[in-house]
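Certain chains of the assembly are absent from this excerpt, and the rest are unmoved.
Naming follows writing order (A, B, C and D), and every chain is counted from residue 1.
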Amino acid sequence: MYFHLQNLINPIEQDEPDPAAANALQEGLGGQFGEMRTMMQYLFQSINFRGPSAKPYKDLIQGIGTEEISHVELIGTTIARLLDGAPGYHGRKGDPIDKPGLDGATPLSIALDHGNIHHYLVGAQGALPVDAAGNPWLGSYVYNSGNLVLDLLYNLMLESTGRLQKCRLYEMTDNKTARSTIAYLIVRDQAHENAYAKALETLGVNWKGTLPIPKTNAERFPEVKRLVDLGLQGKQFSFDLGDQSEAGKIFQGMSPSGDGTQLDASEQAPAGVPIEIAVERPEEFSPGADKDLIALIEATAAMEMADIDATFGKLSTD
Amino acid sequence: MYFHLQNLINPIEQDEPDPAAANALQEGLGGQFGEMRTMMQYLFQSINFRGPSAKPYKDLIQGIGTEEISHVELIGTTIARLLDGAPGYHGRKGDPIDKPGLDGATPLSIALDHGNIHHYLVGAQGALPVDAAGNPWLGSYVYNSGNLVLDLLYNLMLESTGRLQKCRLYEMTDNKTARSTIAYLIVRDQAHENAYAKALETLGVNWKGTLPIPKTNAERFPEVKRLVDLGLQGKQFSFDLGDQSEAGKIFQGMSPSGDGTQLDASEQAPAGVPIEIAVERPEEFSPGADKDLIALIEATAAMEMADIDATFGKLSTD
Amino acid sequence: MYFHLQNLINPIEQDEPDPAAANALQEGLGGQFGEMRTMMQYLFQSINFRGPSAKPYKDLIQGIGTEEISHVELIGTTIARLLDGAPGYHGRKGDPIDKPGLDGATPLSIALDHGNIHHYLVGAQGALPVDAAGNPWLGSYVYNSGNLVLDLLYNLMLESTGRLQKCRLYEMTDNKTARSTIAYLIVRDQAHENAYAKALETLGVNWKGTLPIPKTNAERFPEVKRLVDLGLQGKQFSFDLGDQSEAGKIFQGMSPSGDGTQLDASEQAPAGVPIEIAVERPEEFSPGADKDLIALIEATAAMEMADIDATFGKLSTD
Amino acid sequence: MYFHLQNLINPIEQDEPDPAAANALQEGLGGQFGEMRTMMQYLFQSINFRGPSAKPYKDLIQGIGTEEISHVELIGTTIARLLDGAPGYHGRKGDPIDKPGLDGATPLSIALDHGNIHHYLVGAQGALPVDAAGNPWLGSYVYNSGNLVLDLLYNLMLESTGRLQKCRLYEMTDNKTARSTIAYLIVRDQAHENAYAKALETLGVNWKGTLPIPKTNAERFPEVKRLVDLGLQGKQFSFDLGDQSEAGKIFQGMSPSGDGTQLDASEQAPAGVPIEIAVERPEEFSPGADKDLIALIEATAAMEMADIDATFGKLSTD
């Protein structure tokens, strides 16, 4: 059973809207090696897991899978923020664009020139379950062979590929909103690489100097370095409400990344930051509920309550 | 941010394995109107939600979306149980099949005759992210127009179609394992119909006698009737850890199903039942970790701990 | 602009329901070489046609394309009839099946064993836009290169492949409902082969003894022979309401099939037979509108009429 | 059975070619909520319709479905015109592009920079059965549950989403060719919203102020306002040749849009305007039939006629 807390797992920095960066980040959300895929793959591996005596492996996969749902929420929200208000966007450095809405340009004309037109036409400047080339997410991405060694090997490869692609995304944009989430995911992907590599170590493999993949130097990316200095690549949260996870039997000892750090699975979850609700976009015909509606809701509620009181007498409904 | 509790949201009854029923249930998991779709649709609608003053609507969608993750877990586990040990399966009533493994039949020959061969060949008698005709789940199923009325109208139609298909599934099999989950989902889909119909009532629609869709008579299905008698079609749990959900501002008053019941959004979650881990399947080459491995894990852990003690002194790592 | 006449283009014979035959016929509806594809391909070729002086070619393609919409209607209706009431279906010759609804079998248990489960689970015993292996129809099937010779060559190949597959379908089932439509489409596909082959003759090709493809002997198939004896393989109707079609400038003279017949494009359309509406299926929760509803509709209409009279005075609204 | 009239359902205004607008309009043709989808959905719902006593509902769906084929023709032709001659296109306002063919630019170099390269490479500057992001149309878009209330609810949602997307398209381009078709479809989608909303009213729903969706103010779009002033959002043509449609039993009385207008189903079809055939495009190697060919056709025809005369005597074949 799953629960939600109205907090994002990591803060998103403020910067200009940037629909091209938003589109690139879609790979990290709906791409073959993105967060929807890791999430679904680990949930299926948890559901179909075999071997009661191997519970620590299941708990490791289940815990990472639960974290990936929060990553979907994080990167989806980041994409939505990069798109939001995009019609007021003034273009990349040194590449000025007519302000939409001025000079006779139509309000959504930007949709024809940047990234994926579906961001404006199908969604209302929000994230989509597609990759950066516009391909919809596919169930056949999910790998779950039922053979534990193979599943772990695949998962290691999957996290490393995710990290490789996020390193490339970092090289594509210097938008701060985008980079704050990219950097966080690079570090978490390394934690997950460590988790699966360690699990394979318990089954006999010795990685020597092969990890991490790719051999990225954190010093090259200051946003990444800050998080590595905090040790975030060596922690795995349980996200387990009943405190029944045995993942710590595996995620412990020296990191297989060979950086001399210790793995730590002792915490339940990071603190996170409150989620904010985006504004309405009239040019997308995207109203939520306006003031009148909210008044209507409250009036309706009051009226129904009165009816109930009349029918059943004054009873608590809590 | 999401959390997991090692409990299934509803118990699954014991019965014989039944690969044909397992395959039919895949529609409820990976079909166009199945639980993966409702889950993903509501998570995207929550992430992209617009209108700070419309928070009760967002909380309603977010809460149902969180519940759907548990439904994915429930129906996935049900499918895995219906498949598990299928090679020992003796066929439906009055339709005997040679016992695989006896009489010269090969151990997995059943895979050629029932449902989806991928259940045996690609998975190891576990659930797959596909529908009952074998089509992989598609990101383009997700609907999120950004217009609140349209999104609610779509969600009402989606829950009603899910319920329609589950009623048809009920008519296809009398396997108790299958029906215990089908019946539960019929009732929960009705609760979600109520939620979206009520939300549309607050925006002005009057459903009169149209709901529920389909107009199924619960008395026809005893497993459903039992749950309806408990009022489960009129409850919506928040699944919200921080107690910040305002969904109860909408989900209250008389049920739009017109059955005279009151809607109730006062509880956080049902109790659920503990999850059990499935056994290994050697004929699928699907070992988890055997005894030797567990011993190895523990030995490795002990050794690393000793190394750490030697290096850092006797320190707690908790 | 298109118009509809409430007639089927050809009668469908009565026979037992047969879900396996229904599924096989899906290839002729939603398959890569089925009627949805020919219809869409010719509509796109008509829309995008280039060359005002080549109007006879456009009119030929447009006329056949319009006929294909009626073929979609014909084969879809045939599939729906083959499925309708399938739960009461007693199996193929010598292969008795427990009557659903008796002996404890569930009403839709047949869905687990025959053809495509979606016919029962997603549709309500009706045709689907998929092929016989369950793949949904794809826009990328449509071929429209914009080069007239290539488009004609493709269309000839397409009609021949459609005819080849229908000949194979004929060999798969002897159900009369299925065969009456299969035979009709074999003959019409040959008429369309003749049309595109003749068009290529006007552009220089000489087919000698190559046509028709496949070289099926009509005597082998009595239902086909009957239609060939009527000359249906040598007629092309215009389906053109304004009598502006110039297709007869091409579709004339000796048939390229080399059977010594003359091509004839002088008629607008065949007579057809009235369409009947299928009954409701309660086990599919598939009511249309029951008696109460019809009464309600009429009452509502009367009431509105009264309101209008009251408001606007007694005015005709016809 | 279907018939064609060589008229477009609505005139298309003249303007500059605009490949970016053409690509955006593909969503309205081959998108998940575009005209190919409404057309196919309503044709399947008509073919599979259940309930002889509910014929007015079937006739309503069949009539709208027939209209949608004409919409496919209209929007496809609009896209083809927006693309046609695009190599001579000079760019959007204030954004000059080297004239292809001059200054050493290759004739089709524009294909690399605007919209969907397939418009030039696969088609010959013609419409494609894909959406604005290049995804091919999919059979799984079609919804036909067989439950009348659900099908009507879905159709209402579908038309509203189509209208929402067309409103967004209006905001993306001010090309007159594009807008003349967009505006027409916005108004017709509202007529179809009215049709399905009214049908649901007969089944019990009361929409109060919810419709139309989205709540677009026609005054905002002058091209739309002109058509609304003509009452086109309150008319539904039968497109029925045999005058057997009973759709008027439903499509009558006050509009559910709440604008005080009366619904009117008394006309068979609008007048339309003659279709023009596009010119050939040599740079696409897209000849139709040139003068020599036409001469050849006529000579061949004359020769065959002489042969026939020689063989059969002087008979008219007209």
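As a convention for this text, contacts are C-beta pairs under 8 Å (C-beta built on N, C-alpha and C of every residue); 3 or more make two chains touch, one makes a residue touch a chain.
Here the structure is a predicted model, which is why all the values come from computation and not from measurement.
Given 4 placed copies of the single sequence, how many copies form the entire complex?
Full complex, one repeated sequence, 6 copies overall.
Following the convention adopted for this analysis, only the chains that are shown with their structure count from here on.
List every chain that touches both chain C and chain D.
Per touch definition, common to chain C and chain D: B.
Enter the minimum step count from chain A to chain C; a value of 1 means the two chains touch.
2
Need the CA-centroid distance for the pair chain A / chain B, whole Å please.
Each chain reduced to its C-alpha mean, chain A and chain B end up 22 Å apart.
Counting in whole Å, what is the centre-to-centre distance of chain B and chain C, each centre being its mean C-alpha position?
It comes to 39 Å between the two C-alpha centres.
Where in chain C do residues touch two or more of the other chains?
122, 130, 136, 284-285, 287
Considering only which chains touch which, label the overall pattern as line, ring, star, complete or other.
other
For the complex, which residues does chain A have touching chain B?
1-9, 30, 36, 40, 43-44, 47-58, 62-63, 66, 69-70, 72-73, 76-77, 80, 122-130, 136-140, 142, 144-148, 201-204, 239-242, 244, 249-250, 252-254, 262, 264, 266, 269-270, 272, 276-281, 284-291, 293-294, 296-298, 300-301, 304-305, 307-308, 317-318
Can you list the chain D residues touching chain B in their complex?
Listed in rising order, the residues are 32, 135, 138, 140, 145, 147, 149-150, 153-154, 156-157, 160-161, 164, 200, 203-210, 213-214.
Could you pull out which chain D residues touch chain A in their complex?
Per the touch definition, chain D meets chain A at residues 20-21, 23-24, 27, 31-32, 92-94, 115, 131-135, 164-165, 167-174, 214-216.
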